[in-house]
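A single protein chain has been removed from this complex, and every other one stays in its place.
We just call them A and B in the order they show up, numbering each chain from 1.
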Amino acid sequence: MNRSIATGLGIAAAVTLALAGCSSSPDTGTATTSSSAGVTAEPVTISLAGWSLATTPEFQTLADAFHAANPNVTVDLKEYDATNYDTQMIADLAAGSAPDLYVLKNLKNFFTYEDGGQLLDVSDVTSTLDSGTSGLDAYTVDGVSYAVPYRQDSWYLYYNKDLFDAAGIAYPDGSWTWDDYVSTAKELTTALAASGSPALGTYEHTWQSVVQGFALAQTSGADLLSGDFSYLKPYYDRAVALQDSGAQVTFGTATTNSLTYQAQFGTQQAAMMPMGSWYVATLLAQQVTGDANTFTWGIAPIPQLDSSTTGLDKTPVTFGDPTGIGINPAIDESKIDAAKAFLAFAGGEDAAKALAAIGITPAYASDVVTAAYFGLTGVPTDDLSKFAFSTHDTKPENPVSSSTAGIQNILSDAHTAIMSESQDVDSALSDAASRAANEVLNQ
Amino acid sequence: MATSTVTTLVGDLHPGSGRSRAPRSARRRIGRLVGYVALVIAAVGVLLPFFWMLMSSLKTNNEVFTIPVQWIPKTFVWQNYVEIWQKSDMTTWLKNTMILSVVVTFLQVFTGSFAAYGFSKVRFPGRDALFLAYIGTIAVPWQAYMIPQFILMSKLHLSNTLWAIIALQAFGAFGVFLMKQFYETVPEDLSEAARIDGLSEYGIWRRIILPLSVPAIASLTLLTIVNTWNDYLGPLIYLRSPELWTIQIGLKTFISQYNAEYALIMTGSVLSVLPIAIIFMLGQRYFVEGIATSGVKG
Partner (left out) sequence: MSSTLTARRPGSSFKRRNTLLGWSFILPNFVGFAIFTLIPVIWLFYIAFTDWNAFGKANWVGVANFTRLIGDSSFHVALKNTLYYAVFHIPLTLAISLALALLLNSKLKGVAFFRTAAFFPYVTSIVAIAVVWNMLFSPDTGPINQLLRALGVDNPPGWTTSADWSMPAVIVVGTWREMGYYMLLFLAGLQTIPRQLYEAARMDGANAWQRFRNVTVPSLRPTTFFITVMLTIGSFKVFDLILVMTNGGPGQSTLVLSQFIYTKGFMENQLGYASSSSIVLFLICISVTVVQFLVNKRRDA
């Protein structure tokens, strides 16, 4: 008797869940054609997912700017956790409780959303955008666009002019290769120690992208998805040599003492730091609140692999992923027009100006945008900084594919093994290659 | 070390042998001394990390991670404790965590001990298999069935409410397992006697078994409170609105927002330990000692 009750409950529940599972799979059909400029006259509210709303002003900026241009559309922000954004978003999409629009925080997981049918086709919006907008290609799969980029980060070389002066070494001038960078870091460390400063020549943060992003972008023919990681070797050799020489804090010390890149450069523990463009806004804010010291700094183009791309007459190669917004296919039919209008706005010049004014590097680039960015108080206005900001060939850190997430995880393990010096570069890379073949590429 | 100390102390604890020869009392004193030394060493080992945490919570940010390690701050920044209340939403987090702890604990203890009585004192077909199913779910890692559970909760419109966490934690197998094990130490003779006197099974549970299992209930209460207090993944998935956040979520968010402010992070961590530590310190006598002479007579 009790057994059949339990069984009955179980069957009923399983059936309910199965039905629920079936009904939550959305259709990915293209929406009805609608002009991106036409927004209905009745008031509409659309919801947008963002993270750490208190300290990440870009979402509110976009929402407010759009509302100013389209008073009958209100954009409601929904807060997510910054570090676990994708976990929460996936759970919400699976349960059908995700907001109308959501940000694609990184390109690594874009494939998951696109392949899972969780993004509406927005090709009609992207076709109206400036074709030079960075990141459009990244969000296009098989000719169909699924998201609009509003932000494109790139990596520069930040440098502390005051520390360079104290060491008596010339600033970067845009002509550096990685060898120039390494030798300067070593010189800086020695000179700074001699002058009594505890600062080191450079600080490379513990992320895998600090080494691997550049290797992938700057090595011609390098392909993450090929499973051949030999292109990483010269970059890792340099990174390990740098920490062995003392010009850079060791990986072990950085991880166990939870060093943050903001504090390392901001409190002048290092004279140089390769870091993404988002750091400009953070550094400015911290210099105002006093969390960072007050000192003169600048940005330079990142060191290059060889002299073919160095110099102010060439275009330096760097890496960076776009950040975009997509539409949840479960959105109410009546709101699609408003949502698409928001997307068109986010990828356009007005949004770019608003974002540049708070220190974000927008995906849409133009002189107007550059002027808005450099009009911000505290941003270094020397020519080299302007060059670094406006002239770069930014390659994506994550190619869009089903294997990317798996391979990046394998490379992350290789990164910690190499940088902690638990394993030498060659064996770690060959282990990574065989793991990639065994676990990811042969599936 | 431990064994000889232990046996000496165990010998100590049950006095009444009547024969107190001089060597024995000397041995006893040495035993007690060794015991104290062992305790002090153990306490230092246990508390050292906390000492560092506490000291760091009173430092300025730059002093927290210095090379070499600085144990005592140069200046005591008591202001940190004020700042954390201002900068973060500690009050809301504490309130939510307390509500959850109390409700979950109450439900766990009540339904768990009730069910445990059924499992240990009543024989019916399928009982052992069902109990094994209970234990089985403990053996499955939660992140494995997190998504299906989330979908179910969302369909029941429980997601983004405190009820979601209550539903998840209040009916767990842990409480049932713990109480069942303790019930098995209670001899059947007591219940037999009560049954002969005409008490129903519910009466036996309420009047005989429940009072006897105070130590176990106290343990379960404490452990459930701690578990709910420390739960991070559950609130991460189910408590999205900032006004529903618990301490762990709040702290994590705080850390990621102010990641250079290590002193404040330590302050937050100390604050998150403090309520539980106080409850435990004040109540541990009741939690652990229970009713000393409530042992079975006869």
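Criterion: a contact is a pair of C-beta atoms (placed from the backbone, for glycine too) under 8 Å apart; a residue touches a chain by one contact, two chains touch by 3 or more.
The structure presented is a predicted model; accordingly, all values stated were derived computationally and were not measured.
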item	value
Touching residue (missing chain; options B:Val103, B:Ala194, B:Leu210 or B:Val273)	B:Val273
Positions on subunit B contacted by the hidden chain, ascending	2, 5-14, 16-17, 32, 35-36, 38-39, 42-43, 45-50, 52-53, 65, 67-69, 107, 110-112, 114-115, 117-125, 127, 130, 132-141, 143-145, 147-149, 152-153, 167-168, 170-178, 181-182, 184-188, 195, 201, 205, 215-216, 218-219, 222-223, 226, 229-230, 232-233, 247-248, 251-252, 255, 262, 265-266, 269, 272-273, 276-277, 280-281, 284-285, 287-290, 292-293, 295-296
On subunit A, residues whose C-beta touches the chain left out of the figure	1-2, 6, 9-10, 13-14, 17, 21-22, 24-26, 86-87, 90-91, 93-94, 109, 112, 115-118, 250-253, 255-258, 405-406, 409, 413-414, 416-417, 420, 422-423, 428, 434-435, 438-439, 443
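The working rule: only the chains that are shown with their structure count from here on.
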item	value
Separation of mean Cα positions, subunit B and subunit A [Å, integer]	41
Contacting residues of subunit B [partner subunit A, same complex]	61-62, 65, 124-126, 146-148, 150-155, 159-160, 236-237, 240-242, 249, 252-253, 256-257, 259-262
Parts of subunit A lying in touch with subunit B, wherever the complex brings them together	2-3, 16-17, 20-21, 24, 52, 54-55, 78-84, 87-88, 90-91, 94-97, 257-260, 262-263, 266-267, 286, 291
